[in-house]
Each structure stands twice: as structure tokens, then as C-alpha cells.
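A quick write-up on the structure given underneath.
Omission of a single protein chain aside, the complex is shown with its protein chains in their original locations.
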Amino acid sequence: MEPWHTAIVHAQDGEIRLQGYDVTALMTTRTFTDTIYLLHRGRLPSPTERGLLDAILTGVADHGSGAPSCATARLALSGNRGSLSSACAAGLLAVGDEHGGAGLNCMEMLAAGLAAARADGTSMEETAERIVAQARHDRRRVPGFGHRVHTRDPRTPVLFQMARAGGVAADGIALMEALERSLTRTVKRLPINIDGALAAVLHDLGFAPAFGRFVFFIGRMAGITAEVGEELSREKPMRIRVPVQYDGPAPRDIE
Amino acid sequence: MEPWHTAIVHAQDGEIRLQGYDVTALMTTRTFTDTIYLLHRGRLPSPTERGLLDAILTGVADHGSGAPSCATARLALSGNRGSLSSACAAGLLAVGDEHGGAGLNCMEMLAAGLAAARADGTSMEETAERIVAQARHDRRRVPGFGHRVHTRDPRTPVLFQMARAGGVAADGIALMEALERSLTRTVKRLPINIDGALAAVLHDLGFAPAFGRFVFFIGRMAGITAEVGEELSREKPMRIRVPVQYDGPAPRDIE
Amino acid sequence: MEPWHTAIVHAQDGEIRLQGYDVTALMTTRTFTDTIYLLHRGRLPSPTERGLLDAILTGVADHGSGAPSCATARLALSGNRGSLSSACAAGLLAVGDEHGGAGLNCMEMLAAGLAAARADGTSMEETAERIVAQARHDRRRVPGFGHRVHTRDPRTPVLFQMARAGGVAADGIALMEALERSLTRTVKRLPINIDGALAAVLHDLGFAPAFGRFVFFIGRMAGITAEVGEELSREKPMRIRVPVQYDGPAPRDIE
Partner (left out) sequence: MEPWHTAIVHAQDGEIRLQGYDVTALMTTRTFTDTIYLLHRGRLPSPTERGLLDAILTGVADHGSGAPSCATARLALSGNRGSLSSACAAGLLAVGDEHGGAGLNCMEMLAAGLAAARADGTSMEETAERIVAQARHDRRRVPGFGHRVHTRDPRTPVLFQMARAGGVAADGIALMEALERSLTRTVKRLPINIDGALAAVLHDLGFAPAFGRFVFFIGRMAGITAEVGEELSREKPMRIRVPVQYDGPAPRDIE
């Protein structure tokens, strides 16, 4: 087999370098969040960049045992106590477009919308109107808005304020806010949720759209592991019984 | 269904509290590593505790694309580009006793060994001898020693030095070092690897054994996502061809 | 990389051979159950062997949407509708010692128990007593007995009758029945469940213990996919809300 190529890590006897930096230097002088930034961007973050990534990772770390990711992990452990990998991986598998994954879709929407705006010279408000109209026409939801628990997601203004204070707020945040105004005008009050907020900030920090999903995986792994640890220490195997009502064919015989 | 009980997170409209702390306060004043510590321990860390957890998470974040976790994630993506969850979960599923998971086993060994030592009043050296003799008798490997790439794992002395400088080095590190001496005497030179080192430090910090595996999941998720991101941006679907040689039954007909 | 070696399948341009047989011949003259048997045993089954494997696979195919495997798959899909692989894999990850996986443990117990019986010349009843006494001493459950839904698992007598009628019932079934008598005498009435029944039959058919778990994966995949298909066609995204009650630390401020 041809060797694989990578620009991320080089490990050899006695030495491990992440993007060129000695891992022991990173261990002694930098934070884990710096390492995440480094592995995904190829350079270490500024204090503002680090602070924003820390805030995003903490913001998505856990939202309660009943969120699909955490509940799935607990349910898997309930039947398979012997494998912590299985439970934590199952939790990750519940993350997608509907839960925790809208950051990616939102970053793609921002990138495409802003590129079109630049090409056509449309304003933020016009761009937002166009995106909302298109989504309504396609009967798709605009990703990054609304939350089944929060009327207003408390994490959104925190992230936007930090980005503004750090001088990194740019077109991503501006377009998300224009979209919120446009949705409020044409559909209903649909505030920006954490997925939409992190998408805007990560766009303005220059991350690729896929990181909008990766950042949720990394942050939520903190919560999934904590939930799995609690299930393991506080609960019995097979304790979860989902109530089910059968509404299929009546008893019948094979002819 | 009975409601589930949890002591980790409480979320209600407009408010999310992790172990009692408002998530927005954590986002603005603390790091992601603090949040990890909080979710798993129920309290925020001291600077020394945070520094050690940062060092451990960075230490296990990535060890190259060829490690089972990263290679499995890339291979899964090669056939299933549409699902980042699938690829990252597959990477996690490659973590176990043989790869990245020895921390848990090592922490259990340290806890049991130290409990027995306290009960019997044996010295560190005697305790280590006893553990090594038992493992040899059972034809098991002592977890936390040796590495297929490193003659000496460069991350181990860094962690132990940080723990000593911070005044938290205790019995866990002492027993691991006694085990290394014992193995060298009776088997061969088998230096403490990163799994063994983090197990000793986490034991001395008071973590439960399961965290020895969870910390690898969290740290490695930084690397798995970076490797999956690189595969996605640099490589084509289905590019990986594992060479296979068939040595089974010759062609035959169904009778 | 060195080529991998395998005795299972050889594929080359225009030809695929499973254990030496042309896949097109298997497709036109044999059943899927024959193929499963072939891939795991290296030969095609007799009619009795095929009938028993069919019965086992059907027996474990599905036990309702609330079983951990099916419920986990549905929950994962609820958050991540875009990936059928993710949902079905999550379902598999809920299978372990506590749910669906006892067949492996039971087959290992039967193999070890029967080997010891042969070595020591003990009778079936003595062997069963010894296994039960040891499990009670270790405070372990004897795998393969009892069911949270069934007082008597209806699938067990069917499998044993088929094995007897086909002339393949042997020591595995005999020891399981002796264990049931021993448990009834010393603990309580604990009838053999489907995991125990399939373990006994597969032992008597000469399968390796791991197949006691594999057969559940294959059979249950029929049910997991059906449940995921139903979730997809009948239910909305994010419809599952697990009720959660928080009992952790009260609201507090960061000092």
C-alpha cells in the first residue's frame, strides 16, 4: 500500500510533533484549546481566538441527559456496559443536521451567501432576504435558528459580544443577524441558536465549514463522557425501558 | 417512562447550568479544560489541576494518521464521505485495551494495588513486585508500559515533572515508577508510556478509573476530527486500497 | 504495508469466490443463511444445520422498539436523520453482555465447563452445580437465564426441539438444561432465555463462542433496519424527548 500523506503529525522514536511543534512544549506551555486550534488551522491562536474557541467548546459541552447525543450514549451503555467506546461513539452518531450539526450547514450557507453577495454587490439585508426566500421556496428550514428549549439561546449574545470585543466580528455575524431580522419579518421570531452563533463566529475566524460540526464533536465529547460516567456509577444495567404501543397487524397465522 | 436523574446539567428556557454554574459565566471566564474538569469532578480545577489536564489532553490528541483511531476514521470516511459523525465515531471505536485505553486498566491496577498495600502494610517495591509476579503468572501484560514507536515515551517525564512541581504527585506516580523498576529487573526495559503516565497522574488527582479512558476520547477527538478534515479536503473517496492475499479454499463447485 | 491474509473471500475482475464457491452459484442455488454458515464455518450447512441457523436468526431479529438496540438506533436517527449507517451502527453498539450478547459468554462457559467435566470425569449435574456455585461465590450471574419480559422464553423449547429432531442436540443443550435445574434448586426458577438457547445449539453445532455474538448482530440487523425504516417514515426529527430530573448542585457563582 502506498504510504498515506499527512501534514498534521509526525511521530518518530522519542519525538512527536504536531504541525511542527514538539508535543512536550505544547503540553507545558499551551492549553488543550490551543492544540485543537493548531490541529485544525496549522497555527496557534491569538488570545482572542483561543477565548472564542474555549467559549464555543464550553457552550456545546452538554445540554442535559435528554439531548439525543447524551441519551443515545446512556441507552447504549444500558445494554452494553462493557464498552465505553461503544457508548461514547453511539452518542456521536446521534449528532447530525437535526441535533448539534447545524453549524456546518450554517457555515456553508454563510460562505455561499456572502460569495454571492460579493459577486452581485447585494447588501446584507438583500442577501438575507434572498436566502430566506429560497429556503421558503424549497420548504427547507434556515439552519441555525430556533431551539426546542430556549425562546432565546443565552449562549448566542455571549459569543457575539466576545467576537465584537475581540475585534473579529465580521460578515458572518452580520449576515446571521440580518437573517434573524428577515426571518422575524417573514416567518416568525426565530432567534439565532448556538449552532448558528458558533457558525457565524467560526466563519469570521476563517474556519472551514466542516469545523462547524467537528467543534460540536469535540465539545460534546466532554458531556457525553460525563453522562456515560454518571450512568455507569449511578444506574443499573438495562434500567431504561422505553414504553411502546403496538399498532400493527393483529395476530395471524402463516398460511 | 420514569424521568432520568442527573447531577450534571440543568437546562431550562434561557438558562443552562453545568454543575450549578451558569454556562455563560463559564464561557466568558473559564477554559474548555475547566469545563471538562467540572463535568467530571463536580468542581472547577486549581491552576495545577487545569495545567495537568491540559497537558494530558494535548499529549493524547494525535499520534499520527496511522494510529488505529485515526486510520479507522479515515478509512470509514473513504467509503462514507457523507457522514462526519460516522467517521469520527468509527475512530473512537478503535480505542480499547490495546490502543489508547490502557489508562483505565492502569488506574484500576493502581487503585487495587495501593488498597492492598495499605491493607497489608507492604512497601511500594513489594507491591510492584507482587503485581508484576501476578501478571506474569496470568500471562497478562502490565498495562501502561512500552510503546510500538517510542523507546522512551517523551510525554511521560513531562507529566511527572509537572505533577511534582505542582505538589500533586503521590502514590499513583510512585507505584508506576516502582512497577517500571520491577519490570526492568524481571522482564526487560519497559518504560512507562503515555497511558501509564496519565493513569498515575489522574489517580493522584483523584479521578475515577473510567476517566482514564474518557480523557483519551476527549483528547483524541481533537486529532480524529483534524485527520478526518484532512482526508476530506486532500483525498478522493475510495482512495484507500488495502492489499489482500487470499489463502483459503481453492475454487470449488457446489455439490 | 504487508498484504493482509484472508481465507474468506477472493475477488478479482469478473469473479468473486466465497470460501472457494462462485458467488453467482451461491446466489442462484443457496439461501442467505447458507452464505452466513459458509462464511463462518468454511462449508455449506446440512438441511438441519440451515434450519437451526434460520430459526436462531429469526428468533433474535426483533423483540420490540424498546429493546436497547432498537431504541438506541431510533434515538440516534432522531438527531441525525441524514445517516442510516449512523443509526444502525448505534443500534449495534447497544449490544453487549447485558443485551443480546450473552450468547458468547454462555458458549465460553459451556466450552470451559464441558472441558473441565471431561478432564475430571464429573457428571452433567455435578458440572452444573460447580458452575452455579462458582458464579454465586463470585457474585456473577450465570449467563443465558431469565428475561425481563418473559417468564418462560417461548423461543427456547422450539430451538431445543428442532435440535433434537435433527439429531444434533448434544452436550451443550444437556449442560444448559442441567444448569437450569441447578439454578432452580439453589437460586430461583430461572428459565433458559434465547441467548442461552442459541448458545447451547451453536455449541452443539460446533461454532466458536464469538459466533454467539455475531449471530445476534446479523439477526438483529434485520430488526434494527426495520425499526429505523419505520422511524424514518412515521416519525418527525427530534421527536424523542427523554424526561430528565436534575438533582445536582444548586445554582452557584464562580468565585
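Should a chain be cited, it is by its letter among A, B and C, assigned in written order, with residues numbered from 1 in that chain.
Please note the rule applied: a contact is a pair of C-beta atoms (placed from the backbone, for glycine too) under 8 Å apart; a residue touches a chain by one contact, two chains touch by 3 or more.
These numbers come from a predicted model, not from an experiment.
Contact between chain B and the unshown chain involves residues 1, 64-69, 71-72, 75-76, 78-83, 86-87, 89-90, 93-101, 148, 237-238, 240-244, 246.
Within the entire complex, the positions of chain A that touch the omitted partner chain are 1-10, 17, 19-22, 25-26, 29-30, 42, 44, 80, 82-83, 85-86, 89, 93, 242-254. Touch with the hidden chain on the side of chain C covers residues 1, 4-16, 18, 23-24, 26-28, 30-36, 39-40, 53-55, 57-59, 61-66, 74, 83-86, 88-90, 92-96, 101, 104, 149-152, 154-155, 158-159, 162, 208, 210-211, 213-214, 217-219, 221-223, 225-230, 232-234, 240-243.
The working rule: only the chains that are shown with their structure count from here on.
The chain occupying the central position, as judged from C-alpha centroids, is B.
Ranked by distance of CA centroids from chain A, the top chain is C. Put simply, the C-alpha centre of chain A and that of chain C have 35 angstrom between them. One simple way to say how far apart two chains are is to compare their mean CA positions; for chain A and chain B this gives 23 Å.
For chain C, residues touching at least two other chains, in rising order: 1, 80, 82-83, 86, 89, 93, 242-244, 246.
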